[in-house]
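Missing here is one protein chain; the remaining ones are kept as they sit in the complex.
A and B label the chains in the order they appear, each numbered from 1.
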Amino acid sequence: MAEALALELKGITKTFGSVVANKDVDLKVYKGEILSVLGENGSGKTTLMNMVSGIYYPDSGEILVDGENVIIRSPKDAFSYKIGMIHQHFKLVDVFTATQNIVLGIKDGKFNIKAVEKKVMEITEKYGFNIDLNKKIYEMSVSEKQTVEIIKVLYRGADILILDEPTAVLTPQETQKLFNILRKMKKDGKSIIIITHKLHEVLEISDRVTILRKGMNVGTVETKDATEQSLTEMMMGEKIELNINREDPINPVERLVVDNLTVVKKDGTVALNNVSFNAYGGEILGIAGISGCGQKELLESIAGLQITTKESSIIYKPDDLENQQLVGKSPKEIRKLGIALSFVPEDRLGMGLVGDMDIVDNMMLRSYKSGRGTFLNRKEPRSLANQIIESLEVVTPSANTPVRRLSGGNVQKVLVGREISSAPKVLMVAYPVRGLDINSSYTIYNLLSEQKKNGAAVIFVGEDIDVLIELCDRIMVMNSGMITGVVDGRTATKEEIGLLMTKSVEREDSNE
Amino acid sequence: MLATFIQRAVMQGIPLLFGATGEILTEKSGNLNLGIPGIMYVGGISGVIGAFFYESSLASPEDANAFLAISIPLLCSILGSLIVGLIYCFLTVTLRANQNVTGLAITTFGVGFGNFFGGSLIKLVDTDIPSISLTTTSNFFRTTLPFADSTGWFGKIFLSYGFLAYAAIIIALGCSFFLNRTRGGLHLRAVGENPATADAAGISVGKTKYLATCIGSVIAGLGGLYYVMDYANGVWSNDGFGDRGWLAIALVIFVMWKPKSGILGSILFGGLYIIYLFIPGLPLRTQELFKMLPYVVTIIVLILVSIRNKKENQGPQSLGLSYFREER
Partner (left out) sequence: MNKTKNHEPLFHIVKRDSLPVYKSWGIRIIAILAALIVAGVITMLLTGENPINVYLTMFKGAFGTSRRIWSLLQSLAMLLCVALAVTPAFMMRFWNIGAEGQVLIGGLATAACMITLGDKIPNALLIIVMIVASISAAAIWALIPAFFKAKFNTNETLFTLMMNYVAIQLVSYFEKLWENPKGSSNIGIINQATHAGWLPTIGNFDYLLNIIVVLALTVFMYIYLKYSKHGYELTVVGESENTARYIGLNVKKVIMRTMILSGAVCGIAGLLLVGGTNHTITTTTAGGRGFTAIMVSWLAKFNPIYMILTAFLITFLESGAGEISTVFGLNESFSDIITGIIIFFIIGCEFFINYKLHFRSSHKEVK
């Protein structure tokens, strides 16, 4: 390994409002090495790298390229320092060919597609890419699109490549191909930074690993000295006592029996693979996993919002009716049976709420149809709105304030409050505390516990392992669309869950 | 007979071709400019105003200088459409106003502007000429290529037009080349398809939109100029230009945003527009039904394109949307 520093970060801090995304982070990248940046969701990996690639500008700290202090204000600046980043969400123009996307925005030199193609061919041959340059982006698979993004960065002469979760969308074979290419680049003297949370990949590809936790650098280790166990411990950190009030389940009854649930997405990737589990009334079932591992699809399948394969079966066992097969039912029918879903997406609004409508109108989003007549009945929604504002301490000028105007935490209280208000038999909540402060979070936890006490089967998808361990009765761990284990919330350890979250499942995949 | 039909179709088609080429350039940058009909009126009347003052300044028509007679109206027309194009850009790009509403306001304004000055020019300058009839300048615009009269049908179909007609075709070809073969064209299309990606690639979205829309407006305005100075012999009549501006927007869809196809498309539209004149024994009222042909054909194309849902044939993806970088 060459010992020359390619990139160095000193004391980088970045805050968004009151949230500290990165705090005093130091990082070193040498020439001709592959560095993994490892961390849980929300540990600040992507934010840190976005500052190197010019998307964000740090509040304080220094960035040194080749030992020189530089200021990077835009992706263009980053390119001038030969830094290129491949984002998780590709920035490509759909109707353009690969070549057209590669040259987009380059302004110097003569515009000659033939010459560009020649240069691109040189790059592809050098590193062994396999791509049809005249193919349009919208005809491409995800891995081809990623290839275009990588070539785009190389074409601009990048010596430092940053890849954000590059394998998240790839099949095992494609991942191997990508790794081979990365190794060739490394041999060529380029520095590569991979943002990831997949331990086996870290161990397989990288030379060194830097671990981030809660926005801070908690250490860098040589890969050869690391094990999955040691990395997990660093990533998860000490267990934090939260003191969430958890009572034992009282007479749990089987509510949901999920069998062989499989969901194939439009682009052909498998989002859920043969998932089977049970959920009980009177308990909280936690779902742990790196985001994008199928949690969303799982909840949406139960709510009737996903197309599942024929073998899939979701049996719902209400007290007052005979067993119901939920697969094939419409979202409305499922909801009527008493199954509620509150999903807090990344942008918080999105699907559960209508931003420009006020709290009252949002209250009746799911219930406005009930009752006869052509007119809306705002009386009940209004009292419900006021009740939620009061009991959950929603900070708002009035119940007639558009939801968009509320702060994130208050938006979530409105959303979760509404879902709970329908007194569901099965309550599914995803990321209800995303971005919330401690007090609001506890309000939500207590609400969930209360629902459990009332006999509802609560399914809780969370990001914070500490919370899952303290709140849930059982924790189901998902990884790449599969269940890798179910543990008891009272006895599980963070490491146990962390390993299940990150352990390799690819081998099982290829056996099928 | 056929030669006459084709000749007439081409003359009908040229204003549409100007309008469509201008609108394609504009739409490729993501701006749906429904102000084009108004801009074509402005382009026409601005040229008329220029020509009017030039002719008024002449002692006698014989003094007219070919260069001035053409360049003054041309420059006035360009300036007029450019200003309106700038207003549209300022409102939609800089102030991020709704494109549909802005475009319709521009059309109201532009048509009003044209008819107002067309109707009041004489009154405003207090001359004793009975109506605006700019035959002197118009004759320069109408000068055909040599041998147009002596080469029979060939001359009639290919050589019998004023220079603006050939300019329209050259501009359309130029636009096609620009959009498909040059870096500027690539950047322009990227802005219309996916402004966020273009922005990230270091392309200035605002500047691109301004340039494309203003140049597009100027090109469209030339269509208005061609109509009065060449097609209408320099005689302005209020609302004479009619709904050709909307027809130009229809043509954009019909040729699926391809300026090169616009050349033949415009002639076809021109032909459809006047075909009723060439079908013998057609009652007056049935003629009116024939006049809807271009629109019906456009609707059918619009539907077919959306059913086939092939990406290349659709309009630019972010057509009609304002871009704000920090919007998430």
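Here, a contact is a pair of C-beta atoms (placed from the backbone, for glycine too) under 8 Å apart; a residue touches a chain by one contact, two chains touch by 3 or more.
Every value quoted in this text rests on a predicted model; they were computed, and no experiment measured them.
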Residue in contact with the excluded chain [from A:R366, A:K413 or A:R434]: A:R366
Sole residue of A:K126, A:K265, A:R405 or A:R490 that reaches the chain not shown, by the stated touch rule: A:R405
Omitted-chain contact residue, chosen from B:T4, B:S56 or B:S120: B:S120
Touch residues of subunit B, complete complex, unshown partner: 32, 34, 87, 90-91, 94-98, 100-102, 104-120, 123-124, 238, 243, 246-247, 249-250, 253, 283-286, 288-289, 291-292, 295-296, 298-299, 302-303, 306-307, 309, 315, 320, 324, 326-327
Missing-partner contacts on subunit A, residue numbers: 17, 62, 69, 71, 73, 77, 304-305, 330-332, 335, 349-357, 361, 364-366, 368-369, 374-376, 378, 405
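We adopt the following convention: only the chains that are shown with their structure count from here on.
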Centre-to-centre distance between subunit B and subunit A (centres being mean Cα positions), rounded to whole Å: 50
Residue ranges of subunit A touching subunit B (in the complex, touch as defined): 74-76, 91-96, 100, 103-107, 111, 136, 138, 347
Residue numbers on subunit B that touch subunit A, as the complex places them: 182-183, 186-187, 189-190, 193-194, 196-198, 200-203, 311-312, 317, 328
